[in-house]
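Below is one structure, written out as C-alpha cells, with a few remarks after it.
As you look at this complex, bear in mind that one protein chain is not there, while each of the others sits in place.
Moving on to subunit A:
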Amino acid sequence: MSEPLLDIRNLTIGFRAYGQYRRVLHDVSLSVGQGERVSLIGQSGSGKTVTMRTIIGTLPMPPGEVESGSIQYDRSSLLDLNKIERNKLKGTGISIVLQDPMLSFNPVLTIGRQMDDIVRYGDARLGQSRSRDARRRHIIDTLDKVQLSDGDRILDSYPMMLSGGMRQRVLIGMALLNKPRLLIADEPGTALDVTTQDEILALLNRLVAQEGLSLLLITHNLGVVREMADRIYVMDKGRIVEHGTREAIFNAPQDDYTKRLMAAVPPLYGPDVVTITNDKTAPKPAIAIEAVSKDFTSRSGIFNQHKTEHRAVDSVSINVAQGDIFGLAGESGSGKTTLAKMTLGLIDPTEGRIEIDGQDVGQTRGTADFRKLIQIVYQNPGSSLNPRRTITDQIAVPLKFTGHESTRIKTRVCELLEMVDLPADMANMYPHELSGGQKQRVAIARALSVNPRILVLDEPTSALDVLVQSTVIDLLHRLRAEFDLTYLFISHDLSLMRNFCNRVGVMLRGQIVEEGPVADVFGTPQHAYTRALLSAIPVTTDAAEALKPKVSKEERGAVLNRSTAIGG
C-alpha cells in the first residue's frame, strides 16, 4: 500500500472536567489510504465521535486534551499545525457528513445561502475568489453529482421543505463543495428509511469510485459496513480491539467483542433466523381492527377556509390473536404510529371500529379497566421517562391511576424491577443514572405495572445499541411467555421483526399491503413494496445477501416514487 492519506498513530485523548481526568481514547491507531473505504465500528460511547472530531478539528479543547499520539494527513501533522493552517483543511482537505440530515442544516437559511457560504469562505481561505454566479454554477454542478437535478429549486428552498432523502443528498453535496480528499461520514442514512438509506449508500460508493475520495465511515450498523468498507476497525471503550479487511472481520472475527457484536445482529435470512410461533388458541382476538381509517385535516387560508384532508390510515383491518407478537412494519409516514394510537384509544378513528379483548375502544377508553388492558412502551426511554422523578415515582404512575392501594406500591415496584432484571436498589435512582437499556427496562416495567394483557411496543429498541437490543428482546420474549402477553410491535427494522414477531403486516401509505406469518412474508413476499423493502436492508452475511429478494430498478421506482420528491 502506498502512503496513507490519513494516519493516526497511538492517539490517546482525555477529558478534564471539574478536576477529574478521564481518558476516552486509548492508544488508537488507524489509517485510511488514498481512495480507500474504511469503517470504524463501535457502539455509542465507544469513542467513535471523539475520534471523528479530533480528525476534523472540532473537538473542544479544553476540556479535551491530547495526551500523546499523532495524526498525519497528507504529510502534515494535524495536531502540530497552527490554527490558520488547520482551518485551511476544514472542508477543503477533510470534510464530514453528520448523522442527522435535518439537524445538520441551519433551519433559518436557504440551502443556497448555506452552500454559498461554504464555497465563499472556502475560496477565501485558499486565496481565490469567484463571482456569485460562478459559485452558484459550481454548487449546481455539485448537486448534480449527488443526483439532484433540480438544483435551482433546491437552492431556493429551506431545509424543512425537502424530504429526508433529499436532505441527506444535499448534505453530502455540501461536504463535497470544496473538493475534499477525505470524507468522514457519521452514520450516513441511519436516520432515514431503509430504502432511502440504500440509495444513499450506493451514492457514497459511487462518489468514492468516481471522485477518488477516501471514505472514513463511522457506524454501528454491521450491515452497512459490509456494503461500504474495504477495511474495518472495531472500537470498544476507546480502544481499537480489532482491525482487518472486510472479509477477515466478517468471516473470521478474532476478538470476543467483535464476535458478540456479530452474533447480536438479528439475521434477516439464513440458518440463524429464529421463527417465533404462537400456539395458543383463544376464542376471540386480542385486538380486532375493522376497516379503520383516519383522516387528518389541515387548514389554510386567511380564515382557515381551505380544508385539506390527508388520509393517514386507509381502511385497515387486522386481527391480532391472543399471544401474538404482531409486527407492524413500514417506513416513516406510513401510518403505523397513527394506527397504534387509535388502538390505545388516544385518538379516534374517522371510520371503522377497534375492539380490544372484545370491547369497543370508543366505549371503554379512558376507564381504569381499559388502562389495565393495554399499555405502551415508547421508542426513546430517554424522553419517555421524566428526568426529575425517581424510578419508583415513574413506575407508580399507572398504579395510582388505576386505583392501586398506595401502601402496596412500594412492594409492587420492587416486584416489577425484579421482573425486568433490574436490581431493587435502582428504585430510588433518577433516569440519568441509568444506561439506555436499563431505562427501557424501566419503561417496560412501568407498562407492565397494572398487569396489562396487551403491550404496544413503539420501536422499543431503535434507540439502543445492538448488544443491548438483543437483551431487551430476550426480556420481552420471556415476559410474553410468563405473563401471557400479546404484543403489537411497531418498527421499521425488518431484520429484528423477522426474529421477534410471529405475524407481520406491512404498511404503505396508510394501507396494509401484505400480512401473514413472518416466515411467509419474508420467505415469499408477494407485494412489490415488501420486496423492495427487504432488498434494501443491509445484511451481514453473503448467504443472507443471496437470499434477499431481487428487485429491479424499475420495479423499485414504481413503489418508491415519492422518496425523493420535494415536500414531506
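Assume contacts are C-beta pairs under 8 Å (C-beta built on N, C-alpha and C of every residue); 3 or more make two chains touch, one makes a residue touch a chain; residues count from 1.
Operating definition for what follows: contacts and distances are computed from a predicted model.
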Chain not present in the shown complex, as UniProt names it (candidates "Response regulatory domain-containing protein", "Spore germination protein GerLB", "Putative D,D-dipeptide transport system permease protein DdpB" or "histidine kinase"): "Putative D,D-dipeptide transport system permease protein DdpB"
Of A:M61, A:L103 or A:V274, the residue in touch with the unshown chain: A:L103
Residue among A:G14, A:G122 or A:P452 that touches the chain left out of view: A:G122
Sole residue of A:N178, A:Q375, A:Q394 or A:T530 that reaches the chain not shown, by the stated touch rule: A:N178
Where the missing chain touches subunit A, by residue: 53, 56-58, 87-88, 90-92, 95-96, 98-100, 103-110, 114, 117-118, 121-122, 125, 158, 160-161, 174-175, 177-178, 298, 300-303, 306, 567
